[in-house]
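Yeah, one chain of the complex is gone here, protein chain that is, but the others are all in their spots.
Showing chain A:
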Amino acid sequence: MRAYRRVCNYATAAIKQEAQYQIPTAARTDKTNPADHDHHDESKFYTIDPKTITSLFQMGGLPKPFTEQTQMFAETALMVRKPALEVIRGLKLADYQKPVIRYLLYGQTGSGKSLSLAHILHYAHNSKFILYHIPYVPIWLKYDRKEVNWSTTKNGLADIPLIAAQWLKHFKHQNEVLLNELNLTTSQDYVWSIRETTPKGTILNELITHGINRAKYACDCMDILLNELKAHCSNNKCKMLVAVDGFNAFFNEKTDLKTEDRVRVTPQQISMVQTGLSAVLSDWNNGAVVMVTSPRAALNTKRESHLPIYLCGRQGFEHIDPFIPVMVPELTTTEFNNMLDYYEEKRWLQKTGGRKELEFLTSRLPAELMARCASL
């Protein structure tokens, strides 16, 4: 009798659960082009097609945990959030005859700055901007396993040739189609060595290929590429978006890198960093600059605040002033619920309820929420 009752109880419980628990569906928007997004789509998800993902973020740009999650979910869905919309709106409204406008995304660790940048990059890619995208500055400057040489062309600066070549690959991957379409050429002769020259009128793609093949010149190639693109933009030939994630790492006190003669270099002594700093200057037009400062990009002794001047320092502030600071806040209640709906829809979150507790534990930070929900 007892066993029977137990079986019955179990059976009824299972039926009950199935009857009550309907898997919720997250609010989504059909507009796949970020240019169409407006405030009606706020806090909704939109899906980026895999082709765009491979062409944009093949070699970095999305945070690693997020990429793993997208593989699990078999789709890349980004939430349309206010900061990205704000920047996209600015990009739409801006007067491109005036110097570039600089946007700075800032916020706590895990509040979604990099994904907001991904959203903006997607918009820029769709709107035929050339992307001068530095995925994450600290990967240049951290981990002392890199070949660092003193530059032969710029006195006192150090090159990281292989990393620069890798970056050129990334640039080429993102912009090859557009560059072929625009058919941009070099404006002057570049002499690399006695046997290697790039004559005036060479297509930029070729210049980049040269940089990739001859990694020794990759850092110079990066710099030249930037100057050429700036000039082309100013001549109304193309539009460019400079995007730098982990911008404040440019102004860190030290790096992990050592040259062959065991001299520790500072970020400012690296030619790629100087190129990056020159990219965010507003001495060109027909483009825009989006930077992301992140406490995680700073040295671990300097992560107490997420505010931009604390992270970049006075020098960094003066370098990018005037800029439009855009705060990336934690999720709002609607966004938070929609995010959890999405996780439940994807069966990532297998238990309902406990939302208040999750809200308390994660302080509504999306990255924290993702990590917390992984085990639930």
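Just so we're on the same page, a residue touches a chain if its C-beta (ideal position, glycine included) is under 8 Å from a C-beta of that chain, and two chains touch if they have at least 3 such contacts; residues count from 1.
Assume contacts and distances are computed from a predicted model.
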item	value
Protein name as given in UniProt for the chain not displayed, "Nuclear pore complex protein Nup85", "Archease domain-containing protein", "General transcription and DNA repair factor IIH subunit TFB4" or "28S ribosomal protein S35, mitochondrial"	"28S ribosomal protein S35, mitochondrial"
Residue numbers in chain A that touch the chain omitted from display	89-90, 93-95, 98-99, 101, 282, 285, 307-310, 314, 317-318, 321-327
